[in-house]
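Structure, as structure tokens:
Removed: one protein chain of the complex. Kept in place: all other protein chains.
Moving on, here comes chain A:
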Amino acid sequence: MSAITVRDLSKTFAYYRKQSGLRHSLRNLFHREQLYRHAVANISFDIGQGEAVGFIGPNGAGKTTTLKMLSGILHPSAGEARVLGYVPWERRREFKRRFAIVMGQKSQLWWDLPANESIYLNKCIYGIDEREYRMTLDELAEMLDVKHLLGVQVRRLSLGERMKMEIIAALIHRPKLLFLDEPTLGLDFAAQQNVRQFLKAYKEEKQATILLTSHYMRDIEHVCGRALVIHGGQIAYDGKLSRMSESFGRRKRMKVRFAAFIPPEELHELVRLLAVVRTHDGLTAELEVSADEVKPLARLLIDHDLVEDWTVEEVPVEEVIERLYKAKFGNEGEGDDGEAPGTRQRHAQEG
């Protein structure tokens, strides 16, 4: 049984544009040119019960808009969706009791009171009985390591601690469906890891369905098995996360600082068999190399006594998304931004 079914869902926002300057401001007082932005355009997907899906995309791709439609905050402009058998934007009470949404940037906690007051309020709102409430609260607070902070005014908590309190408040009714919008945004490394582990444990213990958006690929890798990549309001990739990272994850970026100036031709010639030179300005270079070739490349550079310093990084998620998007919609004339024509062809096959 699928927990979420989405068919041709679209959301269009109306807005207006103003050119800079006082003259245009005055003109805008009387006449505004109405424009439309397709935040989400005809997306369709299914998510099974107990599945954890990572929703990936750059800012403004339509992730949050989709989550808002699925949680009933927004009415769509067109299309259908069923969540746990309900039409979300009908905002039925029975539906609301069965899911939770955690929005990284919107707090449901009372700022001036300790978090446990807000959590208790949710206990009353969801009508949870006392014993069960105690049990869940203890358990969640312990898993997130914030038990000792429940009695502290929310405004005195750190960002990470507050986020954890938000999660507890959202999960106090033990929902089986969980939407998370950037739950780790702005958190430090330890807190991020803690939240990730928690989400994974929650998912496994409850067989909860999770739809998670995040900027951090790690969040998604840790919690989700499947990725939905959205770009420009359209689904660019829907499939196993492992397959997606296979296409790109096996490639690394090596940023090198040379001890002395090295002419471009020489560098190209040197690494030709192992890596692609992405940028090079004589003293520094960025090489793209398949993961298996990192070692030989490193050895090669050391043997030639060229390197002063280096780092090896993943291909940034944004770039992966961009490529996936181009692979899928590339021929619809998005405008080539100068990437080698061959890469598009190659990724189209992988996607």
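The working rule: a contact is a pair of C-beta atoms (placed from the backbone, for glycine too) under 8 Å apart; a residue touches a chain by one contact, two chains touch by 3 or more; residues count from 1.
FYI, contacts and distances are computed from a predicted model.
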Task: Missing subunit (named according to UniProt) among the choices "3-hydroxybutyryl-CoA dehydrogenase", "Histidine kinase/HSP90-like ATPase domain-containing protein", "Spermidine/putrescine transport system permease protein PotC" or "ABC-2 family transporter protein" - done: "ABC-2 family transporter protein"
TODO: Quick one: say which of A:144, A:157, A:254 or A:324 touches the chain that got left out.
DONE: A:144
Open item on the list: What does the interface between chain A and the hidden chain look like in terms of residue numbers?
Closed with: 1, 13, 49, 64, 68, 71-75, 91, 93-94, 96-101, 103-108, 110, 112-113, 117-118, 120-127, 132, 135-136, 138-139, 142-145, 174-176, 181, 190, 194, 197-198, 200-202, 204-207
